[in-house]
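Of the protein chains in this complex, one is absent; all others appear in place.
Letters A, B and C name the chains as they come in the text, with residue numbers starting at 1 for each one.
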Amino acid sequence: MASNIQVKGNPAFARIPPWVTAKLRPIAIDKIQQVYDWIENECVPAERIYKAQLKEARWTTPAIVTELRKKAKAQGLFNLFLPNHFEESPGLTNLEYSCCAEIMGRVYWGAQTLNCHAPETGNIELLAKYCTPEQKKKWLHPLMNGDFSSAYSMTEPDRASSDATQVGIKMDITDKEVIINGRKLYGNCKYNNEMQIFILMGCSDPNNKNPWNRHTTLVVPANTPGLKQVRNLSIMGYDWAPEGHGEYIYENVRVPRENIILGPGRAFEIAQGRLGPGRIHHCMRLIGQAERAYELALVRCYEPRKKPRGKFIGEFDSNIERIAEMRMTIDAMRLVVLNAADTMDLQGNKAGRYAIAQSKIMVPNALLKVIDEAMQMYGGQGLTQHTPLPEIWTYARFVRVADGPDSAHRHQVGRDQMKTAQAFRERAEQYTARYKELCKKWNLESEEFWGIV
Amino acid sequence: MASNIQVKGNPAFARIPPWVTAKLRPIAIDKIQQVYDWIENECVPAERIYKAQLKEARWTTPAIVTELRKKAKAQGLFNLFLPNHFEESPGLTNLEYSCCAEIMGRVYWGAQTLNCHAPETGNIELLAKYCTPEQKKKWLHPLMNGDFSSAYSMTEPDRASSDATQVGIKMDITDKEVIINGRKLYGNCKYNNEMQIFILMGCSDPNNKNPWNRHTTLVVPANTPGLKQVRNLSIMGYDWAPEGHGEYIYENVRVPRENIILGPGRAFEIAQGRLGPGRIHHCMRLIGQAERAYELALVRCYEPRKKPRGKFIGEFDSNIERIAEMRMTIDAMRLVVLNAADTMDLQGNKAGRYAIAQSKIMVPNALLKVIDEAMQMYGGQGLTQHTPLPEIWTYARFVRVADGPDSAHRHQVGRDQMKTAQAFRERAEQYTARYKELCKKWNLESEEFWGIV
Amino acid sequence: MASNIQVKGNPAFARIPPWVTAKLRPIAIDKIQQVYDWIENECVPAERIYKAQLKEARWTTPAIVTELRKKAKAQGLFNLFLPNHFEESPGLTNLEYSCCAEIMGRVYWGAQTLNCHAPETGNIELLAKYCTPEQKKKWLHPLMNGDFSSAYSMTEPDRASSDATQVGIKMDITDKEVIINGRKLYGNCKYNNEMQIFILMGCSDPNNKNPWNRHTTLVVPANTPGLKQVRNLSIMGYDWAPEGHGEYIYENVRVPRENIILGPGRAFEIAQGRLGPGRIHHCMRLIGQAERAYELALVRCYEPRKKPRGKFIGEFDSNIERIAEMRMTIDAMRLVVLNAADTMDLQGNKAGRYAIAQSKIMVPNALLKVIDEAMQMYGGQGLTQHTPLPEIWTYARFVRVADGPDSAHRHQVGRDQMKTAQAFRERAEQYTARYKELCKKWNLESEEFWGIV
Partner (left out) sequence: MASNIQVKGNPAFARIPPWVTAKLRPIAIDKIQQVYDWIENECVPAERIYKAQLKEARWTTPAIVTELRKKAKAQGLFNLFLPNHFEESPGLTNLEYSCCAEIMGRVYWGAQTLNCHAPETGNIELLAKYCTPEQKKKWLHPLMNGDFSSAYSMTEPDRASSDATQVGIKMDITDKEVIINGRKLYGNCKYNNEMQIFILMGCSDPNNKNPWNRHTTLVVPANTPGLKQVRNLSIMGYDWAPEGHGEYIYENVRVPRENIILGPGRAFEIAQGRLGPGRIHHCMRLIGQAERAYELALVRCYEPRKKPRGKFIGEFDSNIERIAEMRMTIDAMRLVVLNAADTMDLQGNKAGRYAIAQSKIMVPNALLKVIDEAMQMYGGQGLTQHTPLPEIWTYARFVRVADGPDSAHRHQVGRDQMKTAQAFRERAEQYTARYKELCKKWNLESEEFWGIV
């Protein structure tokens, strides 16, 4: 059944490449339009309302968000991210969701109004994948319903977190309960009392010979005694309230054994499973943030009060070139992300691993430059609260380290590529053999060059 | 009808993104495989045969190319580039052809063996589009048949060629003939006697009020008296024999009036029509060249004779990161090119204008860095004839100016984008209006920030 | 008389290039050492003390700063920046001061403890240059004595501030007083009651035919009725309390006519005079900030708790290369700044204009990359308050727009350079003439190439 929505000339679809538009099913077209209207009408104009409310109560979800979440859920706009192979999914593919997510990303907290924000999306996917029905009832369903929110807690202050086998927080598993001791960095703040559970990875069997079997993942209710938040972690000076990032101490924190997910020692199975679409939701949304930055740059280009030497700054050809560069960079990065989403749809998350890493590495790096250029086009004003650009930039910078710094991902990609070298060395030898045949045929002496076969 | 070819795990298809593979028709799958086998077996190993033969007779097509062209034509591998909406087309879409073109690009002269080289592809498309049947018989069919080759001649030494209305070579059109006087830069060398016709743009009506109606395009046989090649133009020191680039003087060169294409004063109509897929064939092939550079880098990474401090250079983690960066850059650029090809297929050449420019600007710039890095990984040897890398780099550098320097294209993209600024300014005003409503609703004072609406 | 201080092997002098060390007079050697000891002992370890005190009283100068200022003044360490050609100067050249300033820059508020902070340094220089003895007594001496602090106010929200002739705030000059109306952006916050005067540039004669004679500079006491601070301007989210940046409304602000500096309509003379060393004090200090970032990166390289795959991150050769790149970039930028300072010393501020602009443009751009890399080497932690890196980065980013965005300065440099083009065109013609002579001598035909003479 076709959608009633006209795609051509429709701003909601303006930057979607034709190959993607051609694959959108009517349901997706409808959802994209709904999300677009939602963000444009309810969220972008409300950015300063959000800030004003937050100023009043720093660690409380602003009333406008609470209201919008209620409304969005009623309209069936919740949890769009969950891919259509899950029974709980509202039915979109990863590719289709990407188009929605970019739009949500236009406002930093836009995804939250639609229950598609981090770390909820990754957590919900994890719980949907690995929980027992009882566990789902306790944690998955309320999360999907927006009743409370969750945090994911893996990084530690005193370990090299890019090497997950080093995760060291101690979990003593007894018959009835698990006793946890140690420290964690990152994971949302429990200052906000909507944040009710931590999904925690820790070390339960440090002497197991197999380093991949030493760890356990479980759920810790935020109000468990012994769990203390040391401080809010600021990101480039921002507290990112009302969710924020926290630093935690666990002192004899006890949770029931049934809070273990999948089973003791199976944290890496879960971690593996978490390496799916959730890893590029940040990238998708970041493209929306970059589009906002780009639009603000265009708005500035024709600001009538800002005409150095009597010309709109959009009339200076250096800015014309800058705008072109910004436009093309965003569009190229969108192609990278959409290709990753589509690869997961067509070939599964595992096959998408490279494309996911490619997004994770390239997108924030490239978009940081775009956003920085937009700030620079605003001159001194560009760094102030007069525009959302500083926050947009900071979010992009954060994405460059979230889920591991880009060098760690680049290493992974590079190591995988190195494994293909041998095949090319063999092919080079075949070329040489064939070259020698051809020399005979054409009556030429074969030349030898050192260094390559 | 399905193809018999297994795509999965097949190196011919290894870097094609899933969304493209999914769209390939059986005929395309077959052609890609054929082109792959052709290039891998007939061309890559023959690179030094080509050079050796060329050394003997600098401005003559090497015998191996002549032989391969005959063989390829017999196998139905000629002219794959001509999009399937032309009656003369062998039937591929632009997207499908892109996959072939990248493979052809692995060897600089690979496309030539398949009659898919520049400027032939652009010229053939132009002639197919605008010629009368008589003209087609004289020029199009022999070109498609590979009987002779052609040049395209627009740039002039004493004009700003990025502004085509400045083209100044004089064309006096009489009843019977056109008399041509002036100078041209670029256009292939007529040293090679297979090069038999120039498609020439000149100024036939300099006083016409409409600057877009002053120019005429016509065919000049290379052996016409008065047409003198001043010199071969080297590109970064390379003569690019046996085709090369030329610098020309026209002194009273006379061609029959019926050599005019489309009609006097209609050069810009033709130029417009030429702005299609031909513009990104260079980019498509350049990706193949970059893949070669990448493979050579990988080959070097495990060269057993080159182990500084006892380690393969592929074991140094700086090189691991470099390889990752190279891999991701090539893949991102492929997405840009494929998207441009697909956009032309789905929405026509005109709608593809932006995506074409995006390829033209981004691809050579990004790939130059990849190729340069590959050279650097070879150390001093990387700059010598021991590897094809210097020629690959030079080709990429050339593509950055071919068809206009990137700044000219960036300007065009930027100017088009600036036209969208007004819409965003209006949207910003709507946001503000809505913000004021929301302030009332939430009982907040509206804040004013200067500089943005 | 020689200094008793041993320079060789002394960390205070470690990164000063030999050509500079060779020019340091004993007095400078002593001061550099004193400043070094001061910053290392009193400031670096006190960074978190400063923050803790600031947390208690956001817009009050922290007690530790007040104490340190008293102590520093007693030790004769105040106002080192004022070049030795001023009678009020403590006696250092610009070059010598640069060495001090870099060290001060190691801590963001280090310069403030020595009364060498922005905008004080520029303001003091301005007042020293243009004030009458009475005015000096009222404003210059207390500022130099550290009795109160000042702001400089030029930028406006609704003008293109990079074009200073557009400054629009209205100044009605009567016999007795000046009445001011309009808006200003930037200039320190008057929330801090130590900030007692604004040096304000406004438009007093909008209809004067000569746009350079329309403006007047005067002093406005911060507590003048009608002067309202709208808000604190955050910079990338930081409020930079307790000084910060402000946004102001002037409503019928009245100041006595004798507050005018130099005379009505002479603001551009003053602005011109302000274009001296004060413009690169930010750059000098930024080098000190970058050194801190660099040292922190080194510290991380051998952090025993952070060993991914069992190795110090300083043992990964990618990090070895990064550290080298950081080291070399900082050192090159130091050369640029020192050369600018020295040029002013040897040839005057006017001759130094280019070198000043070169510093202003190159230094923050280059150092931003260094600092960003340092953050990235800390992974997720690098963006948090665990290190001073986010604030260091933000300061560098601010310097890129302070005193005009880099594109405005680049334009100025470029326009000056374009004026030299004609001389090179003439030289090219002389080359050609000489070439023709040589052709005759060597019996060669002269060749002509288009496009160059």
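Everything that follows uses one rule, which is that contacts are C-beta pairs under 8 Å (C-beta built on N, C-alpha and C of every residue); 3 or more make two chains touch, one makes a residue touch a chain.
As the structure is a computational prediction, the values presented were derived from the model and not from experiment.
Only one of the listed residues, B:Glu194, B:Glu243 or B:Asp406, touches the absent chain: B:Asp406.
Per the touch definition above, the residue from B:Ala57, B:Ala160 or B:Ala351 contacting the chain not shown is B:Ala160. On the side of chain C, the interface with the absent chain consists of residues 17-19, 22-23, 40-41, 44-46, 48-49, 52-53, 63-64, 295-296, 298-303, 305-306, 314, 317, 319-325, 327-328, 331-332, 335-336, 339, 342-343, 346-347, 358, 361-362, 378, 381, 385-387, 407, 410-415, 417-418, 420-422, 424-425, 427-428, 430-435, 438-439, 442, 444, 446-447, 449-453, using the contact rule stated above.
Think of the hidden chain as still there; on chain A it touches residues 157-158, 183, 185, 316-318, 320-321, 450-451.
Seen across the whole complex, the unshown chain contacts chain B at 155, 157-163, 166, 185-186, 231, 233-238, 245, 305-309, 313, 318, 376, 379-386, 390-391, 393-394, 397-398, 400-402, 404-408.
Note that in this section only the chains that are shown with their structure count from here on.
Matching CA atoms, the turn from chain A to chain B amounts to 180°, rounded to the nearest 5. The most distant chain from chain C, with centres taken as the mean of CA atoms, is B. Centrality by C-alpha centroid: the chain sitting nearest the overall protein C-alpha mean is A. Averaged C-alpha coordinates put the centre of chain A at 36 Å from the centre of chain B.
Taking each chain's centre as the average of its CA atoms, chain B and chain C sit 48 Å apart. Looking at chain B, residues 317, 320-321, 450-451 sit in touch with two or more other chains.
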